[in-house]
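Here's the structure, in structure tokens; my notes come after.
Every protein chain except one is present and positioned as in the full complex.
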Amino acid sequence: MILKKIKQRAFSNILDSITTLIIISFIIISLTTILKWIFFSANWSVVKINLPLFFFGSFPKDQLWRPGLWMSLIAILSFATLLAPRWKWVPKFLPILWISFAPLGIFLLGGGLGLSPVESRNWGGLTLTILLTSFSAILSLPLGIVLALGRQSELPVIRKASSLYIDTMRSVPLIAVLFFGQLLIPLFLPIGLEINRVYRAIIAFTLFVSAYLAEDIRGGLQSVPKTQREAGEVLGLHPLQITCLIILPQALRVALPSLTNQAVGLLQNTSLMAILGLVELLGIGRSILANPEFIGRYIEVYVWLAALYWVVCTLMALIARHLEKQMALEKRG
Amino acid sequence: MKISYKEIIQALFALFLIILICVLINNISINLTRTGIGFSFNWLFRPASFALAEHPLPYSPSDSYAWALFMGWLNSLKVIIYSLLLATVIGVFIGLSRIGKNELLRVVSAGYITIIRQTPLLLQLMFWYFVAFLSLKETVLKPIGNLLSISNQGINFLGITLSAEFSSLLLGLSVFTSAYIAEVVRGGINSVDKGQWESFRSLGLNDFTGLYTIIIPQALPAILPGLTSQYLNLAKNSTLAIAVGYSDIYAINDTIINQTGRPIEGFIILLLSFLFLNLFISNGMEIINTMITSSKNN
Partner (left out) sequence: MLPIVKATNLTKSYAKGIRALDNISISVDPGEVLVVMGPSGSGKSTLIRTFNGLETFDSGQLNVLGIPLGSNHNEERKIRRIRKRVGMVFQQFNLFPHLSILENITLAPIKVQKKKRDEAEHEALVLLTQMGIESHAQKYPSQLSGGEQQRVAIARALALKPELLLFDEPTSALDPERVNEVLDAMRRLAEQGMSMVVVTHEVNFAKEVGDKVLFMDSGKVIETSTPDIFFLDAKHQRSRKFLNQIKKK
């Protein structure tokens, strides 16, 4: 029975059998090589020694509880989201918690209100990666919605302005937006007003990502039938109410899969700040590799980073998939 | 004439945009005069005075900034075109494996896609450059005799030499993009009615012939738009060349801004360069598209 199944799936004809055998030998060879390397050849001390750096950057030692607390909160929040359907009261608070999560991070990292201030150049590692991601994400979603609605507007001035913005942003590389963000944002600001590199990066990411979100949301908007607007009009709802209460919720649901893809992409793209002077996850890896003590330990560091990114991104994708399922269930009951 | 409230909203919005732009320009000009730089493009024709490791046309440091930028643009174009071809070949292969009958092949290609898609491109590029090439040191790999040799100097294939910088960018971009192309190909083929497979099988065609003569032609209209947008992404991503030290348009622009201290002019140049690159790709794809549709109609 099992043999028959295996035969059907992997040895259905000669060509298939050859492919299967080649793949099996390829898998065996690469797995043994990789496992041998991981357990015997690799020198993981570079990762072990620098673990706090990878997670929290060069945050002051006595204040490490702050990024630690923040990171634990996000872990708890993620699991709460995944388990939410079991506890009835949780779902109501989840959106608020997720939204307040990024400002809380700024407060915990930056200090103020009783916490001793820590300069942004001491923020780093996975904490900074997640801070950049979450802050840019919650800012670019509303901007993306506004741009998407603007692009659909019946008022030509607003429509053209939105289209111009979206198309321009989507045609330039992200690294350029980030680089010129660092250089130009200070030039655009009045003399005396200065904002640190992290905020500049967040602004640049927001400007960039919102153009992509806008296109995804526009796709969602187009999928809502025109009759939905009519049904709202007939009830005497104001056009703004129709957009916010009827059209947008449906459009966002349709766009959710692509929006979460964008969020995962955003997290990966925060790594670009590594070549623009921030020590987020990849940046801290580079600066550790620049330390003479760990010179040449490229493979260990990069494999460790890849694993870390992979876990975080996969987790994000899982949560997103879960949310999509929840919403589908909500509709079916 | 009565002015409707819609016109008022538009006028207010336009006014707001104009004021915003004026404030920004005002701030910028104050900042620029303060630093004593001003705004001009005259410097474009001064000697660049930096060397380039790779340049498709003759170039020396005494050539102008403009010429150096053009070399960068050509370098970008070169790596984009090579990667685009390689990424398509790998992507189609992985995409087909993903829907093929062989379970093992499906699992392996799914693993490939998740590893590539859930890690940052920049990390992958650095991996290719620092681990795959630079750590080779003096050791030279010759997997198929003298036809192909790989070392920390790059790749030598049939007498064509590719620098380590170019090679790692090429491989990094191709592998990264191929994972996305694979999904586009899979989606396109899945969009073809399942009945089509049954009908060509019932005609006695084998899966390979059926795939090429029946399925792919029908899947192409669904695949091409996705492919185009992956190609445009690849072009944009090629600017990460700066991380592996390849002199593409962005890297050269970056060097020039550091030398001249003119970020605004640099930004405008970069914007225009990408306008041309994007036009190049989308027009190319448009031509391919019409070629395919017209050959279908004949």
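Points to keep in mind about this one:
Letters are used for the chains, namely A and B, taken in the order the chains are written, and counting of residues starts over at 1 for each.
Assume a residue touches a chain if its C-beta (ideal position, glycine included) is under 8 Å from a C-beta of that chain, and two chains touch if they have at least 3 such contacts.
Here the structure is a predicted model, which is why all the values come from computation and not from measurement.
Only one residue in the set A:Asp167, A:Glu194 or A:Glu233 touches the chain that does not appear here, and it is A:Glu233.
Listed residues A:Gln222, A:Gln241 or A:Asn291: the one in touch with the omitted chain is A:Gln241. If you put the missing chain back, the residues of chain A touching it would be 227-228, 230-238, 241, 245-246, 249-250, 253, 330-333.
To be clear about the criterion, only the chains that are shown with their structure count from here on.
Remark: chain A residues 9-10, 12, 16, 19-20, 23-24, 27, 154-158, 161, 168, 171-176, 179-180, 183-184, 186-191, 264, 268-269, 271-272, 274-275, 282, 286, 296, 298-299, 302, 305-306, 309-310, 313-314, 317 touch chain B in the complex. Residues 6, 9-10, 13-14, 17, 24, 27-28, 30-32, 34, 101-105, 108, 114-115, 117-124, 126-127, 130-131, 135, 232, 236-240, 242-243, 250, 254, 257, 263-264, 266-267, 270-271, 274-275, 278 of chain B touch chain A in their complex.
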